[in-house]
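Quick notes on the structure that follows.
With one protein chain removed, the remaining protein chains of the complex are shown where they sit.
To keep things simple, chains are lettered A and B as they appear, and every chain counts its residues starting from 1.
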Amino acid sequence: MKQILSTKYLPFISIFSLIALIPLVISKDQYAMVLVTTVLLYAVLASAWNIIGGMAGQLDLGAGAYIGLGAFTTGTLLTRWNITPWIGMFIGGFVSVSFAILIGLPLFRFKIKELWYALTSSALVEVLRIVFLMWDEVGGPTEKYLPGGGDNALYSLRFSTYIPYFYIILIFLVIVIYLNHRIRNSKLGFSLLALGEDEDAAEVLGVDARGNKLKALMIYSFIVGTVGGLYACLYGFLHPSFFSTEISTEVVILGIVGGMGITYGPFLAAIFLVSFREYLRAALGGELAGLYLAVYAVVLIVVALFQPRGIAPLFRRLFEKVIRSLGGREHESSAKASS
Amino acid sequence: MLDMTVQSIITGLMMGVIYALITLGISIVFGVLNVVNFAHGDFVMFSMYLSYMIGTALVWDAVQTPLITIPVLFIFGFIVYYLIIDRTLRQMYVVQLAVTVGLQIFMRSMALIIWKAQPRALQYSIIQGNIQIGPYTILTSRLVAAIISLIFIAGIAWFLNKSWAGSAMRAASDDLDMASLVGVNYRRTYALTFAIGSALTAVAGGLLMSFQQTDPVGGIRFGFLSWCVLALAGLGSIPGLIISGMIVGVAETVTITFFDPRSRLLVIYGIFILVLWFKPRGLFGRK
Partner (left out) sequence: MNHPPKLQVNNLTVNFGNLMAVNNVSLEVYPGEIAGLIGPNGAGKTTTFNAITGLIIPSSGKVFFNGHDITGMLPHKICRLGMSRTFQVIKAFAHMTVEETVRVGAYNRCNEKNVYKKVDQIIKLCDLADLRDKLCSDLGLAILRRVELARALATEPEMLLLDETGAGLNQTELLSFMDLLRKINMEYSITLLVVEHVMQMVMGVCSRIVVLDSGEVIATGNPESISTNPKVIEAYLGKRVPQCY
């Protein structure tokens, strides 16, 4: 049993061990550190989206709302009551969950079209942005800087380099991808996939549409809310622009381009698209600041039209081919297990 | 106080008719294709920019610009349908919707690149001036816009009920299998529907330019407004649509008059959520 377990998770463990070594190589290069950290951050968000979007088939456009809620909860707890973000970010996760339930509860009722959830979650981001813009005690139009750093770095989660953040986010990513894997192979996962395919058919097979979708939404919003807390510490300030429509749509694009319902799909998409975006931003600069989003949009549309299951299956085929040409037949089963 | 209330209600009612016109486009596309075009608000924004460009280049009045923008947006709708929407119809619903989100981001960032972030407005309109009724002022431009909107809504309603293409659209929205049995070519019907929905934003865009400015993120607001009107109206009732548009319009202007103008989206979102909580089929919906 132990043996099987270790071969099954071998690719998983080796890939993440390799990633963990990255800072040793590039820690001097600040720009590269920012890039890999950003990639991991988006990979976490998109992998979490995979649960509600990829599996349950709900077009959730609310990631920006949950990030903002998590960030403001964590940041405000730290500045006002000096509560460490290590705790604050989980409280932020719960705040996000409660908002998510507030919109999930009415909209996941049986026979209410998926569309309304998509619209509501997308609008939630913009609405919360305005609320926090107007709510001067907590938000307001100017940045609110977080205290800490220096001696207090660990307590206030405010480090002067990206390396600690990199590892924290990497741990998040490992957890989220493992969670994805577990859900995908459990009753919840099968229920969600069935709901995503056809709600009527799933219901008459005994799948509780509302209950399962709510579970998926709660897991997703908790993760994103928690990441939001981290996000605030990473930037070192709070601003209503954290409630960002761009982030929400980017998360969706990564989830779909990567491959819906596929555990490692969003991570793959994040590696390519986020690096590409950062490259574009560096290469084109201010004048064409909006261009990367246009490119993202085109990638989304092209993938949706010509490769609707995302890029992950392509990579899987490539991977299997490479393994086979190396002559390692015994690895084939492990390649499968990693999906 | 009372005067201000009445004044803002009057303004809101007139704005509401334009919102109803914008929503009509979403509504017929949703009814027939069962897809909501997330980019619809950005179509409005795009139309407004087109009106702006035509208005400045040809020194036309804003209300004349739809003469050109209607055909442009109609063809644009056709192209978008055949190029993108048509190919996603057999895919999962998430993907269908997400593609229109992609379209939305694309249009918004293109607008940012082409027209930059600063708002644009046309110089003046021939329908300037106001009508004074007792203590109340009615901006002529808004009144004209509301009346033209009503005419277009009525025209579309007539088209849906009386023409063959209209019945094909209704048939396709009721039951696609039956519709194809009686010889409705669903792709052409879908394309026509999408193109009409798109052309309606050209009308609205021209009318809005006669008294408003446009900016690249304006699409968010119009998208928002029309979803709320759609949620209120449900599907299938044109008078319901107009009344819902007016409710949203009045809610908006009253908020602007008496509270913080920034909070107008909050009020609209509040209505939106409440309707979805308590009347998920809309106040007037049949389907």
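By our rule, contacts are C-beta pairs under 8 Å (C-beta built on N, C-alpha and C of every residue); 3 or more make two chains touch, one makes a residue touch a chain.
Everything numeric here is computed off the predicted structure, so don't read it as measured data.
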Full-complex contact with the absent chain, from A:S96, A:S191 or A:T263: A:S191
Given A:G68, A:G104 or A:G261, the one touching the chain that is not displayed: A:G261
Hidden partner interface residues of chain A, rising order: 110, 186-187, 190-191, 193-194, 197-198, 200-209, 261, 309
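One rule holds for everything that comes next: only the chains that are shown with their structure count from here on.
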Centre distance in Å when chain A and chain B are each reduced to the mean of their C-alpha atoms: 33
Chain B contact footprint on chain A (complex, rising order): 53, 57-59, 61, 103, 106-107, 109, 112, 114-116, 118-120, 122-124, 126-127, 130-131, 133-134, 196-197, 245, 249, 252-253, 256, 260, 288-291, 293-294, 296-298, 300-301, 304-305, 308
Interfacial residue positions of chain B with respect to chain A in the complex: 30, 36, 38, 84, 87-88, 91-95, 97-99, 101-106, 108-110, 112-113, 220, 224, 227, 231, 260, 262-263, 265-266, 269, 272-273, 276-277, 280
